[in-house]
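Only one protein chain is missing from this complex, and each of the others stays in its spot.
After this line comes subunit A, so read on.
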Amino acid sequence: MSAVFERNALPAMQTSHCHTPLNNYSPQELAIEIKAFISGVDQTQGRKLSVRDHARCAVRLLRTVPACRGAVLEHLRGVYDEYVAAFLQDLEAECENGGNSTSGGGSTSVSNLEDVIKEVHAVISEFIKLSPKAWAPLVSTWAVDLLGQLSSKHAGRRAAPHSSSLNEQLQLWMSCAATRSLMECYSRCLAAMLAWCPDACVDALLDTSVQHSPHFDWVVAHIGSAFPGTIISRVLACGLKDFYAHGYSSAEKINQQQAIDKSSRVPKIGSVVGILGHLASRHSDSIKKELLRMFQDSLSPPPQNVPPHSSGTGGWENSPHLRRATVPFLLQLAALSPTLLGAVSAELVEYLRPPILIQLQAQFKAFPREDLENMLGLAVHLISQSPSGGARVLKFLADTATPSSVIISGPTPSPHDSIRDACDRLLQMLLLHLHKLVHNRPKGDEPFPQSSDDTAMPQVIPFLEELQGHIGDLCAETLRLERKRHLWLHQLLCLLSVYGGPSVATEALCQLFTKARNPEELALASQLYTPLSTSLSGLLSSTISRCVAQIHTQTFDNKELAQLLNNLATVVQSQEEDRKNGVAATGSSAQSSMAAQVRVAVSSHLQDFCSLLLHGDAMVSKVAVYLLSCSQLPRACSSAHLLLICRAAVSHFFVCLRQQEEGLRVGEEEVGYSMRLLSHLAAYSPLTLKAVLQQLVEGALHRGNRDLFGGLQENAGDDTTQSSNLVPDLGISLLDINCKFGTSVNFSGSVWSVFHAGVIGKGLKPPYSPSQPDPDRVTQNMQTLFAVMVQCCTSGGASPTGNARNGSAGDTGNGRFAVSEPFVSDELPPVNAEAAKVIAVTLVENICPDVANGELSWPPEEHAKTTVERDIHIRRCFEINPVLFHLLRVVAAGRPALCYCSVILRGLLSTLLAHWEASREPSVLDSPWHLQTSCLLVSCMGEGQLLPPVLSNIHEVFPHLSPFEVRLLLLGVWEYMRGNSPMPQKFTFCADRGLFFRDFSRDGDVARYIAPIHSVLHKNMDHLGHLCWRFQI
């Protein structure tokens, strides 16, 4: 002790190291200051310190006497509190006075304290800046505690917004200088502390938030948005603990309605939701990550060797109870906040892999039954409310709930049976829940649901909303017809359709129609339609319209398109069959009702389907013709559409023949359909009949189709150009060839030299070699064509013969021709005269190049010299189109139509006459084509009753005559024709046979024209005797 007194003699040391002027207080001054601070009384003057001076004094102490800091900070709490009170009072006064007058006292006290608060803030921030490690823990605890105290103390004030409106709270408190200053201090501390010990800091925050629960949320929210990563996980952990403490069995009672008003019974989860909801706007990713991590952590086995507080999230993972409460907690959280639900729902499913499910199941075993039921209900509710990821959820549920089987074994091992049952149950409940939701919507029981669909949806079901975008997938899944799965999905589709109204329903049906591959799958469509038909009318027609629209926009690929058409056709066909079998009459089964509707709908869109007949894909065109052939033309159809359909149908017919020609087996059936379609068309109306026939004839004569019917290709210009392209340039000189020929061949006398045609530089024109089509094929084509034409021409008999034809087309390829043979000769329905006239007129138009001398009556034979060129043209036509004769025969069958072909007959006859006159061959057999033509011509005219029976028999003797005699006979024919003009008026309709007949007795004497025949017969009596009976009048 003595040393101390010795030391007093030592000179005092300098104290001038410090830079701050505030610091040079002597100890005595400081002692006085402390006294003043404690007593609140100015020690020198003895009067009471004002709040402001007291606070100043405190700040001075804070700067100078370290030991006082606890007390100073405690004192400052009061200052802040006072400021906040004054601030709120001002606000309230302002509210009352309409913001006009300023309450004098309040505002001065606010402004008075404001600079003190600024001063305090400055000092504290300076301290934090200078030595964060020392001050940050201290200040952070203080600031957070004070914030909590302030916000809960003043929560009841009028000016303070309700605790539920987080944003308003945030706004209010951040506008208050005191709380803002505290907030800033805290943020600074946290920023400084995050580097080395974030836990303590955040834990203090959360402890306070627990203590002042709803009122403190704004602080956490604000801090959270500044430090999202740290805060979110802790907020969650904190909420979980509280949730567990409250006992999650009570969670059942909180459904959505109660969640809206955050009752005091569940204070914490409300706060958690509020805070996270606030953060979600900007940090939803972190929140999502945290929530998922929480879920995972709760399931993964507890960390063994981790000390309790080492983990960052407050160590909840270590408590088995908390871990078990996690899933219910998360469910509850999601139920309370759509935002959080939206954040998690999409991705949670990804985590539900079999191992996780097994853990989950193990965890749930411990729950009482009641809780499980509640959770199930909650889960169902959540799924139905989840705005995104619904499709994945559904897929997961369906996948998991689908019974494991040997057949369907995916890459993942099939989960536990009980898990599957649980999922099954969940799915069932979900469907039930959705069913209730959908059907209990207001206005749902209105008799006319369309009207309710016009108005806004009364209640939105997010799950269904989202699934509306996945209808295609759902349909595809459903169509796989996996055992239970398609039932669920089908049910869901049904709900979706009811929920979404016509647009969804049509899309679903459209998808089903497009994707069904067989009748079983197609049956799903009708199963879907049946329940919907009661609530949505006109569904099928809009479905078909939609399909058509998609066809037009070329949404489908060929396969889908073909599938769609085929399905439609199948439906239509089934209805037709039903009708035929009389099923439809007895019971209005679902199938048939839909079929009838589809039939009607399809028939109203035939013009849209007809363009598909000429689709490039063979499959599509085939099913298109199938569809068209079995559907009915609508009652009232505009002629433009009809013509369009006709044109397409005929073009398709020829395409079919061509395909058959090329050996594609699809042709067989297709031709049948095509024929059926054409006959339907022809039977529909005179207009269509005319159009069909006309186009058939034109098509048959068309250069491109000529070879189908054994026609010769004209060796016209296109041939040479074609060959010039094909033949390589050989460098042969045309001139050389011509010279060579010229010298070698000696044309003595008349013509001096012959030049060979060719292209200069390319040698001779290649010899024309007509491609000889397969005669069998030609015959077959010809038969088909005639079958069609005859079917078309025999009015009214379309459907029975068409069907008979279809049936026969099925068994053998050649059977068809057997059928067609009796057709022409003695078929029941006679060829319609009108139809035949159409053919005739078309023929004339196509064959006869000009209309000069085109009248029906025949001129004298000499006048034929004026029309030589035309006649030659006509003959050439017949030469290259053998089919013409057959057409003529059809025309002839439909008396009196042949009259209209007068000009053709005349032209042909005149060329024949010229030929036979010029012919020097001993036998007519030497010019076979002319002989055949002559025979056909005469027989045809006889068939058409242009010639009387005796005269028409003369072709029988032609093969046995000399050319001159043939000419004589033909000349007789001409004479007859000149004498008895082929006029339609000369024919009379015979009602009992349904045919026109010509009464030759009314014409002049035939005998005059028979004389040359008889003389020829006489001349050749030796070998024509057996035919004489044919020429007796």
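As a working rule, contacts are C-beta pairs under 8 Å (C-beta built on N, C-alpha and C of every residue); 3 or more make two chains touch, one makes a residue touch a chain; residues count from 1.
Operating definition for what follows: contacts and distances are computed from a predicted model.
Student: Would you kindly match the missing chain to its UniProt protein name, picking from "Eukaryotic translation initiation factor 3 subunit L", "RecA family profile 1 domain-containing protein", "Integrator complex subunit 15" or "Zinc finger protein 511"?
Tutor: Answer from the UniProt record of the missing subunit chain: "Integrator complex subunit 15".
Student: From the list A:Ala67, A:Ile760 or A:Ala991, which touches the chain that is not on show?
Tutor: In the complete complex, the chain left out is touched by residue A:Ala67.
Student: Quick one: say which of A:Leu30, A:Ala155, A:Ala391 or A:Ala476 touches the chain that got left out.
Tutor: Going through A:Leu30, A:Ala155, A:Ala391 or A:Ala476 one by one, A:Leu30 is the residue touching the chain not shown.
Student: Give me the subunit A residues in contact with the hidden chain, please.
Tutor: Output for subunit A: 1-4, 7-8, 10-20, 22-23, 27-28, 30-31, 34-35, 37-38, 62-71, 73-75, 126-127, 130-131, 133-135.
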